[in-house]
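All protein chains of the complex are present and in place, except for one that has been dropped.
Lettered A and B in written order, each chain numbered from 1.
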Amino acid sequence: MKQYRMRPGRLIAKAILALAGFLAVFPLVWTALNALKNNVDIITRVPKVIFTPTLANISYILGRDSVLTGLYNSAVTCGAAVLIGIVLGLPAAYAVARYPNRFAGDIQFFVLSLRFLPPVAVAIPLMVIWLQVGLYDTLPALIVTYSLLTISVIMWLAIPAFQGVPKEIEEAAFVDGYGAYSVFWRIALPVAARSLIGAIAFSFVLVWNEFLIALMLSSSNAKTLPIVASELSQQGMNVPWGILNASVVLLSLPPLLFLGVLSGFLNSVFRQKKS
Amino acid sequence: MRRHSSLPVTFLVPTLAILLVLSMVPTLYAIVIALQNRELSAQGYSWVWFSNFADLFSDRRFLNAVWVSVKWEIVTVVATMVVAIGLGVLMFEVAGPRLRNFYCLLFIIPVLLPRVSAAFVWKFAYHPLYGIATYPYRLITGGLIFDPLSKPGTALFAVASVDVWQWGLFFAVIVLKLLETLPPQPIEAARLDHARRWQIHAYVTLPMLKAPLISLMFVKMIESLRSFDLIYVMTRGGPGVATETLDMYAFSQGFIESGKVSYASAMAVLMMIATVITFTMLWKRVQA
Partner (left out) sequence: MKSYRLAASLGAAFVLTASVSTAALAQAPVCSAPVKVLAQPRDGLTLLEDSKDEFKKLSGASFQIDYLNENDRRAKSRADASTVGNYNVYYVDEANVALFASSGWIVPLTDYYPADYDYADFDPGRQKVATYDGKVWFAPLTGGGDLMVYRKDVLEAAGIQPPKTLDELIADVPKLTNADKGMYGIALRGARGSGANVWRWMPFFKAYGGKWFDGDKPAFNSEAAVKATETYLKLFKDSAPGTQTGSWDESTGAFLSGQVAILVESTPLSGMAVDPKTSQVVGKVGFLPPPSPLPGGGYGHGLAIGTKANADDAAKKCAGLFIAWATSKENEKRRLDAHQFGELNRTSVLSSKEFADIYGADLGQALAETGKVTAVNFWQDPRWPDLGDRWGIILEELVTGTRTDIKGGLNELEAYANDLVKKK
């Protein structure tokens, strides 16, 4: 293959890519910087790159009861909903992947179609229902509602993951006298683990980031972190920009922790496709 | 052995039953509420059947919201696909393996952010006086004011740009991975025919990827329905009603302005019917 010369077209292409890469992260970096600034260094007409950093914004955020409650609520609801998603979603996905029946296509479509439902269409009736049964603004109500999301997403993503497990391994286990359940436990789960973790991480990010349903189903006790963060930033009055930026940073950190897992997940999905 | 196991039943039935209950109860109840005249602050209610729906079609704001939602859907889906294919092809062409990995990591970051965070980040960036994104304009014009979020003509695009920032970059990664899965022979063959680089992609690689790209677009169409977080944080549907999408308007009616839960639910039901029908039809076509 012949070596390509550096043509202007290539240079421009590289420049566009570099610009896109810059645009991808710079707004975030800037937000993080703003979180370390005093208000006077933020409300300047010419952006300030050099400033005396302060931890006041971050310590204010971490010192507020509402933020801690929001963090707790988010952790509990996301954790519980993802756990329910795993317990109910993974086995079902395995059954669809390995025991084809005539409904398999319909089941897959049903699971996907749950994603078509506009969130308002789910949130409004659920709000009325939870109000009537006295569970409005409680964590159990949020967990149950989010379970719909986690079960369907985990199931949807886990079906191809289980299909990617080489059939021969499972067949060999059957020959060795393993029952159907122990094949699932001992063979399919461990072999597919990498992709499954990706699917689970994805569902976690999805519910962690969820806003509309939490906004409609909570009032004060069950507010999750996105709601608290949005409230902090909707204060108006002499906008405390530094504090707002700090709350954005806090809210964004947990999903970013999964960056590695999710990019690995993408890679493994496409490696399967290739083979 | 596989045949006679009880596994499919024990694994599938409980999950599907729970999913059915969790999805059908709210959807059916949404329809029930839409036929009543419930309000948040009032205890009683009565059945008004289809009068909420009739009211909707003479409601100027509802019709506006339908139009804004359609615009939003088109703008975000088209822009996302253009950005994704453009950047995906560029990475494929000019970046070596290590650089590709690096860009892929960068491009995934925005989509991982909570929509609320992304909306804040850009809301600050678009601030007419202190924003980092409006700074170049202030610099070039010597301090003129550009306030994209409060101009009716630009607000929707300013919000849409955040959506594209999140999804377009992410999809670029997927487009790259798709390109990488292609067999090298057709590309080599085209190259031997002295085809230009862009011609190779326009006539060879992208047509080969037609099916996955359409699926990708389908996913984006579904995700674009979730515009609420961005709009709620960035404009609240304003200026005026220039960015008021259906979910934003339903939320305003149900919560912010008057607590007309039934009216909001009627809107949600119409949305639900429209999306389920549209996407079911699209899905069948994509699968066919």
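Convention: a contact is a pair of C-beta atoms (placed from the backbone, for glycine too) under 8 Å apart; a residue touches a chain by one contact, two chains touch by 3 or more.
Model, not experiment: these values are computed from the prediction.
Interface note for the absent chain: among B:L129, B:A202, B:I273 or B:V286, the touching residue is B:L129. Within the full complex, the residue among B:V21, B:L63, B:V82 or B:I145 touching the omitted chain is B:I145. On the side of chain A, touch with the chain left out of the figure occurs at residues 43, 65-66, 131, 136-137, 219-221, 231-232, 234-239. Hidden from this view is one chain, which touches chain B at 40-41, 60-61, 128-129, 143, 145, 147, 149-152, 235-236, 238-242, 255-259.
The rule we apply is simple: only the chains that are shown with their structure count from here on.
Chain centres here are Cα averages; for chain A and chain B they lie 15 Å apart. The residues of chain B lying in touch with chain A in their complex are 1-2, 5-8, 10-12, 14-16, 18-19, 22-23, 25-27, 29-30, 32-33, 38, 87, 90-91, 93-95, 102-110, 112-117, 120-122, 124-125, 129-130, 132-133, 135, 138-139, 143, 165, 169, 172-174, 177-178, 180-181, 197, 222, 225-226, 228-229, 232-233, 246-247, 250-251, 254-255, 261, 264-265, 267-269, 271-272, 275-276, 279-280, 283. Those residues of chain A lying in contact with chain B across their complex are 9-10, 13-14, 16-17, 20-21, 23-25, 27-28, 30-31, 34, 42-47, 88-89, 91-92, 94-96, 98-99, 101, 107, 109-122, 124-129, 144-145, 147-148, 151-152, 155, 174, 179-181, 184, 205, 208-209, 211-212, 215-216, 226, 229-230, 233, 241, 244-245, 248, 251-252, 255-256, 258-259, 262-263, 266-267, 269-270, 273-274.
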